[in-house]
Each structure stands twice: as structure tokens, then as C-alpha cells.
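Not every chain of the complex is shown here; the ones you see sit where they belong.
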Amino acid sequence: MAYNEPTLLDTLAAWLLALLWILPLAYAVWTAFHPAEFSTRFALAAPLTLDNFRRAWEAAPFARYFLNTTLLVSMVLVVQLVLGTLAAYAFARYRFKGRGIAFALVLVQLMIMPDILLVENYKTMAKLGLVDTLLAIGLPYFASAFAIFLLRQTFMGIPKELDEAARVEGASALQTLWRVYVPLARPVYTAFALVSVSFHWNNFLWPLIITNSVNARPLTVGLQVFSSVDQGVDWSVITAATLMTSAPLLIAFLLFQRQFVQSFMRAGIK
Amino acid sequence: AGTGLVHAQAPVELQFYYPVAVGGPIAKTIDGFAAGFMKENPGVKVSPIYAGTYQETIVKALTAHKSGTPPVTSVLLSTDMFTLIDEEAIVPFDDFVKTADDKAWLGGFYKAFMMNSQTGGKTWGIPFQRSTVVMYWNKELFKEAGLDPNKPPATWAELKDAATKLTRKDASGKVTQWGVQIPSSGFPYWLFQTLTTPNDAILANEAGTAVKFDDPKVIEALQYWVDLGKAGIHPPGVVEWGTTPKDFFEKKAAIIYTTTGNLTNIKANAKFDFGVGMIPGNKRKGSPTGGGNFYIFKKSTPAQQDAAFKFVKWITQPERAAQWSMDTGYVAVSPAAYETDTLRKYGRDFPAALVARDQLPVSVAEFSTHDNQRVTKALNDGLQAALTGSKTPAQAMQDAQREADRILRASK
Amino acid sequence: MRQGTAAGSSATREAVHAWLLLLPALVLLVAFTHWPAVSTLVDSFYSTPKGSRAGVWVGLENYQVMVGDPVFWKAVRNNLWFAGATIPVSIALALVMALWVNERIAGRAFLRMAYFTPTVLPMIAVANIWLFFYTPQYGLLEQITGALGLPSHNWLGSPTTALGAVTLVAIWKEAGFFMIFYLAALQTLNPSLREAAAIEGASRWYFFRRVQWPLLMPTTLFVLVNAFINAFRMVDHLFVLTRGGPDNASILLLYHLYEVGFSFWDTAYASAITVVLVVVLAGIALFQFFVLDRKVHYK
Amino acid sequence: MSSIELIDIAKSWGDATALQSVNLQIEPGSFCVLLGPSGCGKSTTLRILAGLETATRGRVVIDGRDVTALPPAQRGIAMVFQNYALFPHLSVAENIGFGLSVRKTPAAESARRLREVAALLGLDALLDRKPSQLSGGQQQRVALGRALVAQAKVCLMDEPLSNLDAQLRQDMRRELRELQRQLGLTVVYVTHDQTEAMSMADQVVLLNRGRIEQAGLPRTLYARPATTFAARFIGTPAMNLVALEGGRIAGSEVATGHDAAMLGVRPEAITFAPRGIPATVQGLEYLGADLVLRCAIGSQVLLVRTAGGCEAAPGDQVGLHWAPEDSHGFDAAGHRID
């Protein structure tokens, strides 16, 4: 209904903010498709070119990197979601001794910068013989405090009646989780998936350090080639490479943002 | 040639980390070298591993080292030598230099490059992708300013003079074109050496245990830099390294100081006639070298180290060095490389490429000490403080000196 | 009596279930976070090992060094400033964005994507693009201010604006990121509450203040804790933009920590900074969490 | 006092049609009850009136003003939602006072009104509770309270008493009706309870499958149902509808003197008379005050309501009687024949 809908003023403000926010992307698009001399000048008559993309594509085995990255982010996402869901459920719906401490221990992961743990984790991977594998890139991120925390908050907000109804129907804890909590938290899963995929798609330092061969290396390692500033920033090729690597993410976002539209909690509970 | 009789069935694994610090298909060139080497040495399997920027490469290398599985060899900054020695991560090359041929090879590099590769009488690194700072100038702008485009400033006084003429302002008094631009972000100390060296000051001793930031000659050099800014012919504040070439292309700066590694880039993107010249002198001429050396890691097996040595020697042979220089814009590391046909021809067609070489005889080591990055930071902070006007040059350098002394106390 | 034990055994069973659910995550956490973190703590009481010279026990010396380290204190001050700006601004922006794109606003899909771009774009590229925006003379900002006839300014190169400039990038990055979580949370709110409020004649602001905001508290708590931590963790863009300069004007704690750890290779001192950083962060974040969690309305 | 007019309202979601063409006029200050089977469109009608749902077609006029395109807040209405729609994080007092604080009613005034409403609804002791700490009926009362406290000129109530016990419900009915009269409210009230409809309504509107089946005074709907649907829907137990075959009760020789397809007689209009129409008791249902007998005549079955104390057993033979004015004739299409 007309109620609470954004006014014209809102729409204007929202668009203004959006234009500001998308400026870097817009700049990337402009620069990537134009010759280098137009990377700082915005002339409508500027000729279009795909040369920047060609240069970027040739600089590293991007096809292989795409494959690696896709495998990596899928693996990480799936494991994060599974482990995060289980743990979040325990925190949200069980009362047990040590819950506060366990949760604090999980939260602490948020504060510890993963890069600080590089050396130790490298040692562990070396011991496990995992150096230079996709698994090694993902392993430290499998248990995500971020996911656990987010899902806990979400699960706590799911009406208790639905949990009760499922249990009365004979569902075990895991069945309840799978059939009630998970589907109801779908927008949040979508949100987390987008964020996790974006993060691991773009994660750089750890993958660089723990991998050596093209077989295990992700996209960002290829992308990094262009960021070298010893000879100055070449915006044309950086932006082309960025668009090339980020395009799948942007498209995925456009597709998945629809998942947010569905709201569930309308009926069934008085 | 007959030294390495290796069993074919047990190839020696040779992991080799390299950074990429300039544009271009560097990975392809390196892979090509590796393949070429393996063809000639079937007993060795070289795996070149791209390891990011210099900084990321050393993080990767030292992380691996600390976990007991370092690469066999790696290209790292020449200035990381002391750090690597202190970490006991590398071995000197001297142990592998056995034959006369080896000795000749080792003696064949430019002295300026070896300054950063040797200490305490030992050779710890072999120059590979080396550079130096040179001056680029826009000939068109020179013409417009009524200067001789083929006669770049050769002294501080000339530089200041030319820069003054080259500075342009619009009606509102806003500068639209700077006379000269010396970047000061990231590694200001390196660019600063283009001022201290001509002023006949050497910032660190060869052992890397003492620095002389508060030397009046150093302060004077800094004062010159600051004065360029105060005179309104050099951009104020800290100037970004990464955008400096672009500033040059955009004619926002008529003269810039930057690495020879930028030559290819500038050649490709400058839409005007430009010149490459030696850094203007004052009391003398001179510029620091920079870039990366090969190191051999201690925790690898003797067989691997031997193979690495062979590889390093192979890859720095004049033909390879020449090719590398052409592909990347780095300075070839030995005079012999410049004697090769390829480079000779290249130099003929593109004389600017030879400026760095010509400058090498007066070049000095890139600033490096024990606890290198920490001391460097002290210097960088001081430089930036002076350039942004929050301290006087003298004050800034005295503070930096005090800090450096404190840090280096432990190394003495 | 019997009832007591029956209830007791059911509580035990619950606890066993809960721990089983937690187990996989906890094992990985301990292996890849807590264990290394503990060894960091231990390292902070030793001197930095150099080569074959193992670290020796130095007690609190590394911490004393920290207290006397002016760069550390500069980083602390900068970081507090940075946090004070990024946390409220990015949360507020995220919320406003989410409220907008949750409604049937014109061009909703585009707006959502626009706000989300900071999360999608890799930091390497983003930082370089922002570098262009900030570049004096022909940078985007200059082109705009120049068109308006304002004087030129070296945003990243002057100590007065460098920190503000990197803060802006952080806000840009964070707001779009948190927007996603607010958006997801808004979708799980019961729409009939909006109808009830509509009938009561509540204005949008009132509805937001009295209904949406309190019901979004679980998400706000999540976002707040993360924003707080990120204010101390988000330094990637510094590597490209200012490297903490000029003269440490934009240095942040974690960047300083990286310098100490990966440039100076003073791992012991880095450990000490890590320990302090983690302890302070954990203290504040856990305090936030455990105090606020009680006040948050969950269903 | 506000008048309400619904003009040719229709509503569908995709294939699902909730309302077909509803035309309705509600007098200012009157109490209109919407009745009808589950899913017939009562709530939808209310929600369109409130502006919570946009009608697919038609106009809503309140007080002569076309409000079709107006948001709910500008229509000057209060509403009790069928699903309560309480704010889960607000206390009972805050829930009830929500609208008051929106409208910035002075504190003293709102406190007074809150107190009054809470007392009326028996919620005094629960004002600090959250909805989740209330029983179903208590929640419903809070929802009712939120609507009452607003004192809007038009009040829409969607089954506001369905979860209350009989006694409370009766009290509430009386109070509501009183309040409505006092304040001159126009109330549109959905209920499935006929007693409620009958005792409270100035006008009863009977909906069936998204159409108005009959609208009028309660007495009219009871005494002169316009269709068999209306006849069957109103009254408990429902009106007996007996199939006729040539004026006789189907399967029997009993002539009725009606030339209709169906004959309707209310169970409470039938009395026992020794010389009445002979019938057989087939079963009985005990309802406390009443007893409902199932009696067969020919192939047809009639329910008869009698006093609870009555002694009867299945198999008994009884004589049934009803007055001619208590019988209603319907044609084959189910329309009343007069």
C-alpha cells in the first residue's frame, strides 16, 4: 500500500547515494573500456577498446584461476554454512553449561586478524602436508565466527512456536533445524553467502602464501600482478582485470538480490 | 660444464620465488627462462613461483622459512639482505664460487649493484632485476618554457631554475603544471638518496650498523627538497609514487624523478617527446640503485643449493640479462650484457635505455642497514614530516638520527 | 527425587547435543585460531628469535617497549578517531540504505547493487581507484572541486586530510557491507506490524524508531560488534593509499602491527601488540555483546 | 459519525478471487456485522476498507470522501486484526498506547484512556507484560484495547472476541455496543458467532464467496432469509431445509401446502404435538440448556430444538408441528418464494 513508501525525496537521496557508492565501479567501467589516456579524462568522444582486457587476460592463466576460485569459494561457503548453522543452532536454542564461554571463544575469532596467524597456520599446513592445495586455503576459514554469530542472531529471532510445532510433530533437533530454521533464515543465508563469496573471491595474502602452483592459486593472485606500483598505477589494466574478475560476483549479486524480496513471517502465527 | 653430473631419475626440485614489480608479461619471461634452464640441465626441476610484490614475496619466503620449508632461491629486495642475514635465512654465494669461471662471473657485475649485495666481505645476493632512479623530462614543455629540450638540468641550481620556468599557474593562481616532482610516498628514503648522493652524503655505512641522518650535508639535501616545495615549483606535501608517471603523462609535472623500471611504461604512454637523464648533481653526480637480488636459502639441501647457484649463474649470463633488461626495463646487471648484440641494438634504437647504465659508475647502494625497515621508517617519517612542514629539515633529521641510533644499538 | 534426576538427565542430554553441534566448529577454531593465538601470547614474553638465536624470556619487556613507542600511541589515537567516525556513520548509512532498498523504491535492484559494490570489488582495485579519486590536479575529487573553483588539495599527502581520506574509504566499504545484513533482517520482520502501525497513523520515522529499530536490535548488535572490530582490522587500503603516512598521520594500529611483524620482523613485539589489541578488542566487544544481548528483543 | 460506502469492490490475487463485486452502504454511527463462512472475504473487505489492501476494482468512500487511494493513516480508522498484530517487543501498556503516543496525545490524557481501556478489558494487572507472556485471550484483548483507545470515528474489528470465554465475551459485547453508542462510532465487525451478530448488529451483511448474499436487519435475516444459503447459515442449529416433491415432503405423504422446491423450518419453531406430523427420533445432541433431536420424516431429516430436560430416546415416535408463518419456501435456485 501507499503506506511508508519512499517519497520522491527518498528516491532522490537514495539515487544520489547510490551514484556516489557506485562511482568506483563506474570509473572502473569507464577506464577499462577506454585507452589509457582517457583514464583520467572523461570525454564522451573517447574511443572504446577491449585492449585492456586482452592485456589483463594474457598476464596470467585466468581461466585456471577462475576455476580454482570457484571451487574454493564453493567449498568454503558450504562448509562455513554447515558448521555455522550447527553451532549457531546450539547457541540459539540450547541452554547448557559453558555456553557463554563457548560463545566468547567463538567471538574471539572475530578479533584475531588472520594474517597474524600466518606463520603458525603455515606450519600446521606444512605438517598436514597441505601446502599448495585449495583445502589449505580454505581450512582456516571453515569455522567462521562471523557466520555463527550472524546465524545465532537470526535463529534467536525465529518464533519459538515454530520450533515447538516441529518438535510436537516428532522432528528431531536436526530435522527442526533443517526444515524450519534454515528455510526461515533464507534471506540471511543469502546475505552471508554473498558476503562470504565476495570475501574469499577477493582474499589475497593467505592464498598467496600457502599456494605455489597455478593449480591451487585463486584469481586475486593473478589480479595482484597489476597492482605493482613500482612503475606507477596503470588504471586501465587494473580496472579491466578487476571487472573481469568481479563480473561473476556482480552478476551473481544481481541474480541473488531477488532472494531478499521474499518475506515469510507474515502468517501462521498470531 | 662437467661439474654437475646428476642422476636423471632423481631431479632436484628448485622452488624459486619471484616478485613482479613492473608491468608486462614477466611471468612468461621467467617461465621461459626456467624452461630454457631445465632443457640444458635435465636433472633440475625449476618451479618459478610468483609471490606478489616485493613485500609479499619476503613475507611468503620468511613465513616458509620459519616453518622450515623455504624456497631454494628467491628474488628479494637487495635491501633485505641484512634482514635475511639476521634471520639466518640465506647462505653467502662465496661457498659455491669454486672455479675461475665462477669467480669471473661474480666479478662481472656492476660495482654499484654489488654494494647492496655484499657485506662483511661476503656476497649474499646476486643482482638480477635492478634499477636506479633517473630523471625524465618533457621536451615539449621545455620548448614551451623556452628551455632547450635537449639540455636537461644537470645541477641543483639548473634544476631549480628550469623548474621555476616550467611551473605554470592559471588565472586564479592555482598551479596547473609543476616544474619538478620527486615522489615521497612509499619509499621516500630512496628518492631522497637522489639528493643526498649528489650532495656527497652516504646515509649508512657498509656494515649497515650506523647511519648519518643528521649530517649537515643530508640536512642540506632535505632543505633543498623542501625549498622546491616552498618555492611553489614542486607539489606540496607528500607526493604519491604510484601516480607520478601519470602526472608526467598528463603534463602536470614537467620533470619527474622515478625508477628506470618506468622507462617502458613511459615510452608507451607519453604522447610527447621526452628525455631521460641522469639525476642532477650538486657536489657530485649520483643516484641510488634499487631492485632485487637472488638469494639462496639456508634450509635447502646442498644439492638444491648447488642447483640454485647454477640457475642463478645461468640466468644472469649476459644474453639472458640483456633480454631481461629489454623485456622489463630493468638495468642489465653486468657491463657484458650491454656488449651483447641485442642490447647494443636496442640501445642504439632507444638511447634513453642506456642512461641508467651510464649513471651506474656514480651510483651508490640503496640505503640499507640491519633492522632495515625500522631504520628506514625512521628516516621516511622524518622526510615526510619535513616535506609536510610539520618539522624543519634539521629537526626532522635529528629526530630520525636519534631513533635510528636507538634501533641500531642492538646491532652493534 | 525421581523427577529431579529425570530433569537432570534431560539437561545433560541437551548439553551433550549442544556440544556435539559445536564440536566441528570448535575444533577448527581451536586449531586455526586459538592455538596460534595462545602461541602468540607466549611469544610476546620472549625476545624476537633471530635465526638460530632462540628468543629468551624477557617478561614484560615487549610491553614496556610498546608503552614507550610513540608510533604505537599515534596509531592508537588515529585508530580511536577512525573508529569514532566509521562505526556510527557506516551503521547509520547501512541502515538507511537497507530501509530504502527494502521498499518498493524506483530502481531497487540497481540501488542494491550500487550499495553492495564495495563488498564485491577487490581491495587492491578499490584502493587504486580511490587513489585516483584523491590524486591532486586531475583526480576525480580535484576535477569536481576544480569545477567549483575551489583550490587544489593533496588529500592523501597532507597530514590534516590523510586520515579523513582513508576513513571515507572505510565508510564506503563498510556501509554497503552492513546494508546486506540489515536488508536480510528487515525481510524477516512480520509485515502485519507495519499494517498495525499504519492503522495507528505512525509516521515512517516513528515506525522505524518504535518498531523496526528495536526489532532489528539482534542485527544491530551483530553489526555493531563487527563494525567495532573492523574499525581496528580494516587497513588493507592503507597499503595502497598512504602506507600510514605522511609521517604516520594516517597510521592505524593493525597497519603498525603489520609493519612491526612483516617489515621489521620483530615478531615478539608484534605479538605483544597483537595481544594487547586482541585483549582490548575482545574485552570491549564481548562486553558489548554480553551486556547488550540481554537487552535485545529476540522472539 | 462517519458513513462508509463500498462501491463495486473486487479483489483477486492472481487466480484466487476473494471479492467479486461488493456494494455496501453503512450508516454513520451504526454497527455493521460481516458474517459468512470461512474464507468468504470478510477480512479482505475490512482490509480494503482500512487501506491495507488495494482493491482490484471499485471505490471506498468514507464520509463522502473517496479514500480509495489514501493510506490507512489518513482514513481515520482503528482496527483489530484477526491475527492481533501486536508489537512483540512492546509491553501491553505500550501496545495499547502506541497510537496515542504516535498522535502525541498529552501524557495525562493518554494515561487516563489507557487506564480506562485496561480496566474495561481486565488487563490492569498485565500492563507490563510482553505479548509473549500472555494467554491467547489476553493477547486478543490487548489488540482490542489498541483499537478502542484510539477512539477513531470508524472502528474495524476482525473477530475481536473469538478467543474469549463466553462470559467475558458477553461482557465485552455489551461494553463494545455501549461504547459504540456513546462515542457514535461506526463499527464494522467481523464475526462467525451469530449470537454476536444478532445481538449487536444494526445491519448484518452476509457474505458468501466474495459476494453479498443478503444485507439487512438481524431480525430480517433470521425471519426472512433471502436464500437457502442465508437460511442455512443463520441460526444454530441451522434451519431445516426439506426437499419437497410436488408439495409433499420427499419420501413421505406429508403435504405442506407449499409450491416450492425446498421448505425451510427452524428447529426452534418446531414443537411436539401428539397430532403433529409423525416422525421418528434418530438421534439427539445434548447442549446444556437445550436438546437437539434428529427426527426423520420420509427421506428427510429435521432437527428439533427442545428443552434440555426433555426425555427422548432414539427410535421414539413423535408428532411434529410448526406454524405456517414459520415455514419458508425456496425455489430450485435457492431463492425465497414469498
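Order as written gives the chain letters A, B, C and D; numbering starts at 1 within each chain.
In this section, contacts are C-beta pairs under 8 Å (C-beta built on N, C-alpha and C of every residue); 3 or more make two chains touch, one makes a residue touch a chain.
Quantities reported herein were computed from a predicted structural model and do not represent experimental measurements.
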Protein chain stoichiometry for the whole structure, using the labels that appear: A x1, B x1, C x1, D x2
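Here, only the chains that are shown with their structure count from here on.
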Chain whose average C-alpha position is farthest from subunit B's own: D
Geometric centre distance via CA averages, subunit D-subunit A, whole Å: 54
Centre distance in Å when subunit A and subunit B are each reduced to the mean of their C-alpha atoms: 38
Where subunit C touches two or more other chains, by residue: 128, 131-132, 138, 190, 192, 195, 198, 240, 299
Interface hub residues of subunit B, defined as touching at least two other chains: 59, 186, 242-243, 246, 250
Touch list for subunit C against partner subunit B, complex: 50-52, 71, 128, 131-132, 135-138, 146, 149, 151-152, 154, 156-159, 240, 242-243, 245-249, 259, 262-266
Subunit D - residues contacting subunit C, complex: 50-52, 71-74, 77-79, 81, 83, 85-90, 98-99, 101-103, 132, 146, 150
Touch list for subunit A against partner subunit B, complex: 36-37, 39-40, 58-60, 118-119, 122-123, 126, 131, 205, 208-209, 212-213, 221, 224-235, 237
